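Note that one protein chain is taken out, while the other chains of the complex remain in position.
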Amino acid sequence: MDPKKQSIIIGLIAVIATAGIVGGVMYAILAPSEEGEADVLEIYHWWTSGGEAAAIGALVDVFEGLYPDTTVKQRAISGGSGITMIPIITALVLAGEAPDAFQMHAGYEGIAYYEADLLEDINDIWTDNNLEAVIPDVVQSMCQFEGDFYMVPVNIHRSNVVWYNLKELEAVGVDPKTLTNWTAFFDACFEFEDANPGKDAIALGHAWTQAHLFEQILASQGIDVYENWINGLITNTTDADISAALDILATFMSYTNDDFDSLSWNEATDLLIQDNSVFNIMGDWANGEFLVANSVYDDDYGTIAVPGTGNMYGLVVDAFQHPAGVANPENSDRWLEVVASKEGQDAFNPLKGSISARTDSNLTLYEPYHDWTGADFASVTYMFPSVVHGSGAPQSFSAELNAIINAFCTGAANKADTAAAIANLAADNIADYTTTWALD
Amino acid sequence: MVSIKKIITRDKISTILFLIIPIVLVIIFIYICIIWNVVVSLSDWDGLRPSYDFKGFGQYQKLFTNEIFLTSLWNNIVLILIFVPGSLVMGLLLAILLDQKVRKENVFKLIYLLPFTLSFVVTGFLWRWMYNVRVGVLNTLLESIGLGFFRNDWIQNVDWAMFWVCVVLIWQYSGYMMLIFLAGIRSIPESQVMAAAVDGASGFQMYYRIIIPQLKAPIFTGFVLLLVFALKAFDLIFILTGGGPGYTTEILPLTMYKEVFRKKHFSYGSAIATILFLLIMIVVIPYLYKTYRREK
Partner (left out) sequence: MKTNKIGSKKKRLPNPKRVFLYFLLILFVFLTLLPLWSAVMTALKTQEALIYSNPIQPPIKPSLDAFGTAFNELRRPILNSLMFTILATLLSCVLGSMTGYALTKVKFRGANTIFLFIIIGIFIPYQAVLIPLVQIIIELGLWGEISGLILTHTAYGIPICTLLFKSFYDSIPDSLINAAKIDGAGIGNTYLHVVLPLSVTPFVVTAVFQFTQIWNDLLFGLVLTGAGVSQPASVALLNLQGGFVTAWNVQMAGTLWYTIPSLIVYLVLGKYLIKGFMTGAIKG
């Protein structure tokens, strides 16, 4: 190239190079050095949207009220179910830079850290704060590994909820309270679609929402069935209960919207709100959607337990733990205490849409919807930990389950193959089982 | 006058100085890492605590009976079979078009090459938006021009998801292939073209008989490069489909990532990575040997 251009380019490169190097040096010197800051609490979570963000904010406020000299650093990594956060925590932990606490689902999600001796037991926190008295047994077992406590629950979400559009159901003469079994449920679906051609009775979303649905259906076959399943005892590829569950799922799919695989969970719930569907099975974080749309509980919308699970409470529990070797262990413990306290939980849960994990929470702070869940929580016979939401079974199990069910729902796999794949989950992941659940 | 010996020694030292840093870096970050990775695949490291007890080839045995791995492998092959010929053809087509003494040829070149310079992250998000079933560009475009019944579920479709992923890849790489082919076409001696014209060859025949057969070298180069890209397409699929629906767009790099960073199965994951590496080497080493042998 001609010399003039050449010198211009050389000049440009020189300028950029200098800028880069100077910038780099300045950056290294001036960048806020994270270590060496005295009083910090660093927490990771994936509560990035709306109500969730407000909820964690309220909890942090309670903490800061008690410990005003501590700086709380929140790292919110978006991606439902921690799908993006978990690999990052993995890398952080490997690098020996675990944060002071990070969001985790109680149960199996923490097992990898436990087995690598990366968590410290917090029996003393449970004892000092008298938590065993106020937290239900099944939830407690979800917070333990081999008998010791390693985490505190921050909330209880219910997974086995059917949301229904009350006005639309009344218009076709269906009383949702009568839908306690699948036959009645599907009859109601039929009634709705008959009277509203072009609309689908059930709204469903993509990815994990389908596996979420499946585990509810499985629970409806009996708590003992579910218990055997998560204990890895169902290994027969032609198991009758799995087969029955898949049949129900297939019927279910015949009443759902065609574009389910491209809708996120809340877009599916929105279909209900827009009067385009009448039923949606989703955890109770869906309540937020109704609130935002100014729907009124027991007027515009309502809830029942998934048919067949009336006496059960499907648990989705978020928790925090004390990683080993963290930068600020005292703050880590303080955080856990605040999280587990009545004050903390009463600040967090009403905004989050879950209920407190404590049986002594102040129920007046909650939405009308929570009257229903709160009452059920105190009175159900059985509780079961969700697999899809990280608690009931090893991570590989739930990760593969998602794909298996998705394949079935989209028609990529037939019933026989799906049943076989589900049965094989137990065998494939046998090395990762460490707990035997006792749900009844 | 400096003695010859001194010059040679001085030169030796200079050469070493010039080469020491790059060579050390390459040895550590490439060779040692590859070997180490194989070691991990033979160890019993599972979970967050590194562990290097020798466990043998168990992970590899597990691999070849694992349905997810085999699906992943198969998907990789399908990807190659669609993407590589697709890009070659598109690239060739664009090159031929641009060879026609087009005005503003450079502008066209710049535009066609643009996707190649985009990050897969960008491409992933752009095309997720394109392929979105309800409000995405393609479906709404089809509807607005009256072709509504062509609405598709694109990458949600169990049978065709991989195909649509390949379309994105072809979109990304065609420009690059175009450049390679254009260079090849333009390097064919004018005399040959003239001679053929004198013999009465039409435009089409010209390309078909004379030019394309002489593009063996660029086709070969393109083939190898595309193959390597195909085997590395992690970023795009990670963002575009995450491997779904089900496992229909899952490819080996993605499986490895999920095994290691989500499920914490380190040695199993590294076994997958090793297989991926070997597959690529099977293609690359003969290619390098052939290309650079004559330089020896």
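The letters A and B name the chains in turn, as written, and every chain counts its residues from 1.
The rule is simple: a contact is a pair of C-beta atoms (placed from the backbone, for glycine too) under 8 Å apart; a residue touches a chain by one contact, two chains touch by 3 or more.
The structure displayed is predicted, hence computed values, not measured ones.
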Contact set of the excluded chain (shown chains only): A, B
Per the touch definition above, residue among A:Leu92, A:Ala184, A:Ala250 or A:Ala324 touching the missing chain: A:Leu92
Residues belonging to chain B that touch the chain removed from view: 2, 7, 10-11, 14-15, 17-19, 21-23, 25-26, 28-30, 32-34, 36-37, 40, 50, 94, 97-102, 106, 108-115, 117-123, 125-127, 129-130, 135-137, 140-141, 144, 171, 175-176, 179-180, 182-183, 185-190, 193-194, 197, 203, 206, 211, 217, 221, 228, 231-232, 234-235, 238-239, 252-253, 256-257, 260-261, 266, 269-270, 272-274, 276-277, 280-281, 284-285, 288, 291-292, 295-296
Chain A residues touching the omitted chain (full complex): 1, 6, 9-10, 13, 16-17, 19-21, 23-24, 27-28, 31-32, 34, 46-49, 52, 75, 77-80, 84-85, 87-88, 91-92, 94-97, 264-267
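In this section, only the chains that are shown with their structure count from here on.
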Centre distance in Å when chain A and chain B are each reduced to the mean of their C-alpha atoms: 36
Contact set on chain B toward chain A in their complex: 46-49, 67-68, 132-134, 153, 156, 158, 243-248, 257-258, 260-265
Contact footprint of chain B on chain A as seen in their complex: 83, 86-87, 90-91, 93-94, 112-113, 115-118, 206-207, 259, 261-263, 395-396, 399-400, 403-404, 406-407, 410-413, 421, 431
